[in-house]
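I have a structure here, written as structure tokens, and I will follow up with some questions on it.
Left out: one protein chain. Kept in place: all the others.
Moving on, here comes chain A:
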Amino acid sequence: MSTKSRDKRQQMLMLAPALIFLGLLIVVPFFMSIGLSFTDQRLVPRPIPTRFVGFTNYERLFDDPLFWKAVGNTALFAALVVPFQLFISLSVALVLNTALPFRGMFRAISVFPLLLPMSVVVAIWAVIYRIPTGPLNAIYQFFAGSEAYIDFIGSSSTAMVSLVVLSAWATFPYQMLIYLAGLQDIPGDQYEAAQLDGANAWQRFLYVTWPGLRNVNIFLLIITTIQALKLFTQVSIMTKGGPNGATTTIIYYLFQQGYTTQKVGYASAVAVIFFLAVVSIALLQRIILKNEGET
């Protein structure tokens, strides 16, 4: 008994620095923002002291059309980017998992976007999306056969899709690498057994690869959804939430409220709602997918 409790104490002592660090960096600010969300705290101190305002921020938030627009935009972005990005990641992983010549080189090239800061990614895509003569518009004009062009970033009907493509390109290698690891975890003899059972390439994917990636898929779906819900950097550099609020996401709205208009209390309420939404979505996905697997 004594050795066991001593082990426990030792473990706690060794964990302590990391726990304190995590506490100061994550837990304290988290509870602070909960606290702030019940106040009228401003960014720059004012002569009038900060007051406790109860649920006022939350009540205002629920009546705020701009907030709901941001929620809608964020949901749209996630709904588009998650399947798109996971599809690309899995496709590339499948190709890189075959006995391709120069496989090592292709693997190295494929993770290239991960090495770029988002500002550089945006700069690259700003060139690609450029009007009226960027490469993408050149292709469009070639097929349309006219001088017309699409304002990918500047038009509210295409801005969101442009962001989706850019974001998927910028971060897909992360999911791709995890898929690749997942693919390598599937024992090769299952494929051989399936081959002997008469499965063609598509059936081998359907009956061996896809079920074999189940846990990877659950993990990636949750991670990628959360990543999508946090969309901010691309918006803040490329579209500034525009045109006409078409790309204002929850986090961008939070940032606007907190910094541009300095309403820290209000922004904190946005943050708390956002946090609750993310946690419930992740839990919901987890529960739904788990039930599906058991049947």
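One rule holds for everything that comes next: contacts are C-beta pairs under 8 Å (C-beta built on N, C-alpha and C of every residue); 3 or more make two chains touch, one makes a residue touch a chain; residues count from 1.
Everything that follows uses one rule, which is that contacts and distances are computed from a predicted model.
Novice: For the chain that is missing from this picture, which UniProt protein name fits: "Carbon-monoxide dehydrogenase small subunit", "Sugar ABC transporter ATP-binding protein", "HEAT repeat-containing protein" or "Quinol oxidase subunit 1"?
Specialist: Result for the unshown chain: "Sugar ABC transporter ATP-binding protein".
Novice: Decide which residue listed in A:G23, A:G72 or A:P211 touches the omitted chain of the complex.
Specialist: Missing-chain contact among the listed residues: A:P211.
Novice: Of the residues A:Q141, A:Q190, A:Q262 or A:Q285, which one touches the chain left out of the display?
Specialist: In the full complex, the listed residue that touches the missing chain is A:Q190.
Novice: Taking the full complex into account, what residues of chain A touch the chain not shown?
Specialist: 187, 189-190, 192-199, 203, 207-208, 211-212, 214
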